[in-house]
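Below is one structure. I have some questions about it.
One protein chain omitted, others in place.
Residue numbering begins at 1 within each chain, and the chains themselves are lettered A and B in the order written.
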Amino acid sequence: MPPWPDFEPFIVSGLALGGVYALSGVGLVVLYRATGVLYLAFGAVGAMGALIAWSLTQAGAPGWTGWLACVAFAAAVTLGYGVVFGPALAARGPLVKAVATIGLTLVLYGLMDLLWTTSGGEARSITLPTDNSGFVVGQVQVNWTQVIALAAGVVITVATGAFLRYTKLGTAMRAMANDREITATLGVPVRRVEAAAWLGCGVLAGIAGLLLADLVALDATTLTFLVISSLAAVLIARLRSIALTFAAAIAVGLLHDLLTPITSVTNYRDMTPFVIAAVGLLVLSRHRVMAQSREEA
Amino acid sequence: MNRGILAPSARTLIVVAAAALAAAACSSTSSTTTTPPPATTSSAPSTTTVSTSQCGTKPGVAATGTPIALGGIVTDQPGTSFTDIANMANAYFACVNANGGINGHPIKYYIETEQTNPAQIAADAKQLVDTDHVVGIVGNTSIIECSIDSAYWQKLGYFIIDSGIAPECYSTSNSAAVNMGPRYSSDGAVQYALAQHVSKIVFDQSNVPGTGYIAAGPNALAAAASVPITDLTENVPISDADSVAIKEVDDAGPNGAVVLNFTPPEALVILQAAQKLGLEDRVKLWGCSTPCNTDFLAQSLGPKWNDKLFVNAELTPPDVTNTPTMNLYKAILKQYGSAVSGGIGSFSQMGFTEAEIAVHALESITSGTYTVATVNAAFEGVTDFNTGMLCQLWSYGNYALHIPNNEDYTVTPDNGKMVTAQGCTLISAVDPQIAQYRSAAGTAALAPAS
Partner (left out) sequence: MGRPQLIRWAVIAALLLFTLFGLPQLFSLYYIDSLTQVAVYSMVTLALGVLVGRVGLISLGQVAVLAIGAWVAARLLFATTQPYPLVLLEAGLVTMVAGTAIGLPALRLRGLYLALITLMLAGAITVVLATVNFPNGGHGFTGYNGALINIPPIRRPSVAGADPAYFRYSVLIAALMFLLVLAHIRTRPGRAWAAIRQSEPAALAAGINTWLYKLWAFALASFITGVAGGVLAGAVHYLYSIDFPTQDSIILLAVVLMGGAYSLWGAVVAALLYQFLPALLNNWGVSADWLTILFGLGVLQVLTTAPAGLADQVPKDLARLGRLLLRLRRPPAPRVPSQGGTA
């Protein structure tokens, strides 16, 4: 077991990783609460937006146009998907809706490899202006992008939680996510609420995509399938509590990195999100059966 | 109720059409043939304008005889794609075909792509042999193909010219590579670090097949120099580069070296994480095997890594070399290489070199018959060939194993480009495989700069 000072830099990097998982996880839960769909294409949409931003920057456009393009693209694709497939799958269970988003993920994943190839050894990266300044904590440097990511996670958690609970539009979204038909009979303008939900979530995916591309890697495979690890935090919160998702994500990131210096388990540390999710879910469900209403495959 | 995306009858027609297409295709015989791209006139003149017609024996005369079929298998999946190597070889063949061919015969190059799936790779080999009737295999570049197909090629008598990665590309009698592969390239990087008198080496590589085989080389070198070495592996793609960078730097210490063996995107992520954490100066130097040798990496990394990162380079640096062969390479790339996405760089250089060797071997066949037996005898017979892209002369030969490229450069980033930090240096024979090869084949004479 390594001495305590060896663990210190990993606390910093663990918090940063937790911030990454939190951005992704909170985004997934917010989408789920607002639309009833576990939007597994969250990572792919953000990744493609980030690649578009990269291409614009390479072509000489100023940085902020790239960011705008990224968010606009993510919003447009998510809105398009939601408006077309939301009503089509409204009567199916949450699992079918989640699997349908996998369809979108695969389409985007294939497109990304076609358009941004790696056949010449290309290595791409996005840098945000906040990357180069920061402050020192212990032995390592923390840059402002990481702080922004964590702060964004907190802000999104608080703001969307409050929005969904206290505003009229938010309540309408939650009602629609629960049961579209009954909500429609209550006189709620379902198409408009639906569009607002998906649009908002698309913007979220774009912002998260940009930050994740900077913090993790500008690589289609990495960013697309980051959602799988982020699902751990989502599962522990049972797809309900945004705040719990945030906390669980931070915990998972911290634990993952704190295992790094322990040589006997360091090769297995990538299991951390999966083991925590499995154990957590089994512990949480030991007294009752967990299900959602009306699941049909 | 929604009608859905496609009305049922339309969907049925599509299904029937697809089935008909499938039935028709099953009887089709050809696999992916790349028709040589049409020659485009070069617009901007290069520093030394070279006519591409040098590539063939009869400038300007298009080859019209019966084609000589060659084949190649390359990995093409998200994150790891070697199609540039095959496409550049194809560009070279196109040039030759436009300038006399091989004794009037054009070369037809069949490229099979794979996604690291053993069944698919085995099937690709059979496609090339049974359906496309290729007489030679050139340009294979795959994470596992040499392991999967080596016995099959041996049984049929094919001598492969490839850019190797798997152990069998370097340890069997019927595969000779133009590059050094991950083990010997890592040897080169570690050797350079040891020459700078570091007190510890941390060798980190991606967790793809063959890590033990790859690490054995650096371990032997470090042991001979009495320098402690730690072997690490990381699952790719890396989603948490911060912890990887911290771990490496902590282990290496201020007088140590961190040597990486990753594909360019993964290596970039680790190095950038080290820079963002402020760790790049916490070790004496950073090293990397050949995949890092791209200008893309140099541009993305920035000036902090000048003379800090030392990359092993298996091929002659193109930017600073002004020899006829290098200029021919650039000219062919410009005129025929529209499918080569990476432009000038080690991938296209490897493709050029492999095609060059193959054409040289084919041109040496005097009998005029191009069968599996004659072509592969010619491939095996290549001796002391000056490719113009390597430190040494290249030979195939009749040996139990082949490591014909075993002398390399070291390059370092310099404001967006990779520049030479050390010229041609032999890989140390402390690596037992290198020793075994050299005892069989000797050390090839240094290639003259032409």
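Criterion: a residue touches a chain if its C-beta (ideal position, glycine included) is under 8 Å from a C-beta of that chain, and two chains touch if they have at least 3 such contacts.
Everything quoted here is computed from the prediction, not taken from an experiment.
In the complete complex, the residue from B:G212, B:P324 or B:G423 that touches the missing chain is B:G212. Contacts to the hidden chain, counted on chain B, fall at residues 2, 4-6, 8-9, 11-13, 15-16, 22, 25-26, 28, 31-33, 76-78, 112-120, 122-124, 126-127, 130-131, 144, 147-148, 150-151, 167-168, 171-172, 207-213, 215-216, 235, 433. Considering the complete assembly, chain A touches the hidden chain via residues 38, 40, 85, 88-89, 92-96, 98-100, 102-111, 113-114, 225, 228-229, 231-232, 234-235, 238-239, 267-268, 270-271, 273-275, 277-278, 281-282, 285-286, 289-292, 295, 297.
The definition used in the following text is that only the chains that are shown with their structure count from here on.
With centres set at the average Cα position, the gap from chain A to chain B is 36 Å.
Within the complex formed with chain A, the residues of chain B that make contact are 2, 4, 76, 78-84, 87, 233, 235, 237-243, 246-247, 250, 263-269, 272, 276-279, 291, 294, 296-297, 300, 340-343, 345-348.
Chain A makes touch with chain B in their complex at residues 6, 9-10, 13-14, 16-17, 20, 87-88, 109, 112-113, 117-125, 131, 134, 136, 140-141, 143, 216-217, 219-222, 226, 229, 256-257, 260-261, 266-267, 269-270.
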